[in-house]
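Missing here is one protein chain; the remaining ones are kept as they sit in the complex.
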Amino acid sequence: MIQILYFANFRELLGQSEEKIPSTHATVSDLLVELAARGGDWKRALTENTQLQIAVNHNIASRETPIKAGDEIAFFPPVTGG
Amino acid sequence: MIQILYFANFRELLGQSEEKIPSTHATVSDLLVELAARGGDWKRALTENTQLQIAVNHNIASRETPIKAGDEIAFFPPVTGG
Amino acid sequence: MASNHTALPFIKVQQQDFDLTSEMTKLRQGHKNIGAVVSFIGTVRDMNEGDEVSVLELEHYPGMTEKALEKIRLEAHQRWELEASLIIHRIGKLYPADQIVLVAVASQHRENAFYAAHFIMDYLKTNAPFWKKETLPNGDIRWVDSRVSDQEAKKRWAV
Partner (left out) sequence: MASNHTALPFIKVQQQDFDLTSEMTKLRQGHKNIGAVVSFIGTVRDMNEGDEVSVLELEHYPGMTEKALEKIRLEAHQRWELEASLIIHRIGKLYPADQIVLVAVASQHRENAFYAAHFIMDYLKTNAPFWKKETLPNGDIRWVDSRVSDQEAKKRWAV
């Protein structure tokens, strides 16, 4: 299984803050394809949003980052702290 | 009359923190000549010390700065605040 | 309540306010050779993008946020000779003039503390997972956009 987290406007738009799904993806890109296949907001938020930021196991990642069972993958917009 | 102030090691070396003397000088340089004529520490401190700093009426000045009756002239070493 | 998932003693992500004097005192404890302490406090402005702001709500990514802040802090210690440093960032609902963030850096000489505190803030702005949502007086709620100027600011530290 992998753990997926959604933050800020992604959390609001997708209506959930986290979920666990089976680990069947080689990279973040594969995971995004699966999630986007849910259609509607999922497709818009995860494949058409140029602002999408990705973290894998608390490190900033990209679509090409490999993922494996047990990983924590997070999706969020550009950060605005401070 | 002019008011003369001595600070830090100048005050200690010359044994006084202030004095009033008649105003008979066109510039700081003229005043330094008169004070140095006192000899000893006065000569050493005021004419042989490359570290001498001068203020006239609270503004940083030089040997060439004109002075007149009522002025406040101060002699001190480079500052070390902060 | 501090969410110190990672038990990093110089990183605090918390809802409650902080007191500058007591944080500075703690920071300096046991470091007698400190000659300079620079602190930065970020506060909630009552205006953003030309609109009045009533409430600012800060969300973060527990665990990753603390690690990201510690990474920035340690990078500052590698770049400059520092005696101690500390980052506190608040989360939850904040109001105009509230304190949001404290960065404090202590060093022997002032230049290092100034540069390091500025560096930490510039990197915090772009690398630490926090998000801000603001409420306007008419009730409108919007997520705060990241700033191009913050991306630009970071470039001054390129090595």
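We call the chains A, B and C, going by the order they appear; numbering starts again at 1 in every chain.
Here is the rule we use: a residue touches a chain if its C-beta (ideal position, glycine included) is under 8 Å from a C-beta of that chain, and two chains touch if they have at least 3 such contacts.
What you are looking at is a predicted structure, and each value in this text was computed from that prediction instead of being measured.
For the chain excluded from display, the touched partners among the shown chains of the whole complex are B, C.
Although one chain is not shown, part of chain C still touches it, namely residues 19-22, 24, 28, 32-47, 96-97, 108, 110-111, 113-114, 117-118, 121, 153.
Not every partner is drawn; the one left out touches chain B at residues 5, 7-9, 55, 58, 60, 74, 76-82.
Definition applied: only the chains that are shown with their structure count from here on.
For chain C, the chain with the farthest CA centroid is B. Annotation: 49 Å between the Cα-based centres of chain B and chain C. With each centre defined as the average position of its C-alpha atoms, the distance from chain A to chain B rounds to 73 Å.
We define each chain's centre as the mean of its Cα atoms; on that basis chain A and chain C are separated by 26 Å. The set of chain A residues that touch two or more partner chains is empty.
The set of chain C residues that touch two or more partner chains is empty.
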